[in-house]
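With one protein chain withheld, the remaining protein chains of the complex are depicted in position.
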Amino acid sequence: MKYLLQRILFYVFTAWAAITINFFIPRMIPGDPVKSLLARFQGQMSSQAIDSLYVLFGLDKDASIWSQYIDYWKQLFHGDLGLSFTAFPAQVSDVISDALPWTLALVGITTIISFFLGTGLGVLAGWRRGSWVDGLLPATTFLSSVPYFWLGLLAIFLLAGPDSFFPSSGGYSPGLVPAFDQYFIPDAIQHSLLPALTILISSVSGWILSMRNMMVTVAAEDYITVAHAKGLSDRRVALSYAARNALLPNVSGFALSLGFIVGGTLLVEIVFSYPGLGFLLFRAVTAKDYPLMQGIFLVITISVLVANLIADIAYLLLDPRTRKEG
Amino acid sequence: MSAQPVLEIKNLNVEYGLGDQAVRAVRDVNLTLHRGEVLGLAGESGSGKSTLAYGLTRLLAPPGVITGGEVIYHPGQGESYDVLGLSDKGLRDFRWAQTAIVFQGAMNSLNPVHKISTQLTDVLAAHEPKMSAHSRNARAREMLKLVGIAADRMDAYPHQLSGGMRQRVMIGMALILQPQVVIMDEPTTALDVVMQRQILGQLIELRERLGFSVIFITHDLSLLVEFSNRIAIMYGGRIVEEAQAGALYRDSLHPYSAGLLGSFPALRGPRRELTGIPGSPPDLKGMPSGCSFHPRCPKAFDPCAGNIPVLGNPDTPDGATRSVACWLHPVKEPVA
Partner (left out) sequence: MTIPTSSVEQVIPGQGAMAQPDPTPAKAKRQRFRFVSNAKALTGIIVLGIYILFAIIGPWVAPYDPDARSRDLTQGPSSSHWLGTTHLGQDVLSQILDGTRTVMVVGLAAGAMATILSVLIGVTAGYLGGSWDDSLSALSNVFLVIPALPLVIIITAAAPSGGATLVALIIGFTSWAWNARVLRAQTLSLRRRDYIEASRATGEKTWRIVLFEILPNLTAIIASGFVGTVIFAVTSEITLAFIGIGSDTGWNWGTILFWAQSQQALAQGAWWWFVPAGLAIAFLGTALSLINFGIDEFVSPRLRSAGKTKVKTASGRTVRMRVGFTPVLSNSSAPHTHAKPIPTIATAAATPVNRSKEATE
């Protein structure tokens, strides 16, 4: 369990680092765009909301940087991320919690599907070199070089439209009320198909390729030759011996690439106007809604850290060498 | 010792690569393993000894290809057959049940992510599907006991065992289906000298008890002299000499064998001067013409450079029991 403790410690440290970066970014930039925005909403804000924005963006020039930092943390612990300007007068935390489930469902599920599908195809490609999966590789290389959002544009152009089965934007049809019922859920799924497909197509090739390369590398290990010499079935050698070992680096690769993938998938939301964090970030950026931007960055980072921790636990379960006895 | 053959290799040829880039690693090798004997196979690295061992069970990784020859297996009962002619299914059934291998590098021979028990029982599951899980486990436990490992190590993972223990596990695994032939490819190279002798001693004892035959491959001729009945020396992909262990040790006929014997100190017997062999092993891509050893041979003479000597019984008093491929010892009868 020492391994897991180390990892948790590391993620706590990383979370601290991300929050600290978030604290310093607005303070390092000359001129304070937030101040001008504050001026615009003058009189409509409670003094408490103004105070909280002062703390978040370091507008109080009298306070030392250290006391600003302490106040910043105090505020975060209360879950206060300030007021959103675009959704004025809503709290940033409320705006984000509305969008978060959409992203978790779309990005989370498609990333997992993509990982398993890609890994499976990678096993095939690596085990049967020169088979049809190997023939897919050039095409997947090309697809993985395409920015996710452009593929989204193309998908909308080719597949969506007024008469199409695929809606071109949004997370659900206008007029429906988000709820877990028989009207809303199928409609939400229908809306998420095209964005999900876009993410899947652009991210799956990376997994195919890395798993294929690991399979090829592992196939030359001694224990694979032993497995063949033992007269085990081809299936058992491929899965229980080769793929089982090749999976390990792919899982740790999964954890490490999450940061990259999430960035790309968020953009797909923008193209599809999908009501998740990515689209929210886009709106915040366009409207220069700094409190919202910073809040979204924090939430995305923390989510990625949690996902990383889950991947670490999976790795722990998969590799006996990281489990210490006793 | 009965002279009944169990495995006959006939003109086996193995190449790496195809077409013009092909490198011939094993050339026209003829070798017979008899029932119950330990046949030693020695040579410098690159002599083709491991390639020969992997080639005869078709375990060579790409780009290795077998370009010719037969490997005739004589089971205890039933008809003899060519291992190279078996179907994939037939070969899978043959492997481990008839010929098991203990590999070079004990460290990497075990799958790091599975327990020892899993790796012992999956052989049984593949070859004896009717066996119950309980008796499979019992069998695995029994094999561990046979090689001197406590049964509670069944649940251990490979990384929790020492190098010597892992190699014992591999030997236990090799014997689990009671094969007729066990091929040992440098089985103890990674271990210290004490462990080496302990494990080999144990193996010889097991052989006497269970009666399998062993092909023992090593570059360490001293181990072979001690532990094997018969020794074959390989050079440049060919067998250059083959004789009873004692005869080879006392008077080797091929200058290369003499060189090998002169390059390590004798463990027992009179002291000898260490000489070694000048030069380096031949490049398989540009093999010298004629006898491939002739550029390094202290006794090379006219026919050596232009003619490949055939392996056969020499014209010596014990000529009928040994063979050599050298122009110094004209062959009475070629082996084939």
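Letters are used for the chains, namely A and B, taken in the order the chains are written, and counting of residues starts over at 1 for each.
What we mean here is this: contacts are C-beta pairs under 8 Å (C-beta built on N, C-alpha and C of every residue); 3 or more make two chains touch, one makes a residue touch a chain.
Since we're looking at a predicted model, the values are computed, not measured.
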- Message: Under the definition given at the start, what are the shown partners of the omitted chain?
- Response: A, B
- Message: With the missing chain put back, one of B:65, B:154 or B:195 would touch it. Which one?
- Response: B:65
- Note on the structure: Among listed residues A:75, A:93, A:190 or A:252, the absent chain is touched only by A:252
- Message: If I consider the whole complex, including the chain that's not displayed, which of A:75, A:93 or A:168 touches that chain?
- Response: A:168
- Message: Which parts of chain A face the unshown chain closely enough to count as touching?
- Response: 10-11, 13-14, 17-18, 21-22, 25-26, 29-31, 33, 128-130, 134, 141-142, 144-151, 153-154, 156-157, 168, 203, 206-207, 209-210, 213-214, 216-220, 224-225, 227-228, 234, 237, 248-249, 252-253, 255-264, 266-267, 270-271, 281-282, 285-286, 288, 290, 293-294, 296-297, 300-301, 304-305, 308
- Can you name the residues of chain B that touch the chain not displayed here? 10-11, 13, 18, 24, 27-28, 54-55, 58-70, 82, 84-85, 88, 91, 298-303, 306-312, 325, 327-328, 330-331, 334, 336
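Basically, only the chains that are shown with their structure count from here on.
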- Task: Spell out the residues on chain B that touch chain A in their complex, using ranges where they run on.
- Result: 54, 57, 59, 61, 88, 91-97, 100-101, 103-105, 108-115, 122-123, 126-127, 157, 159-160, 170, 173
- Using the touch rule from the top, collect the residues of chain A that touch chain B in their complex. 219-223, 225-234, 236, 240-241, 244-245, 248, 318-321, 325
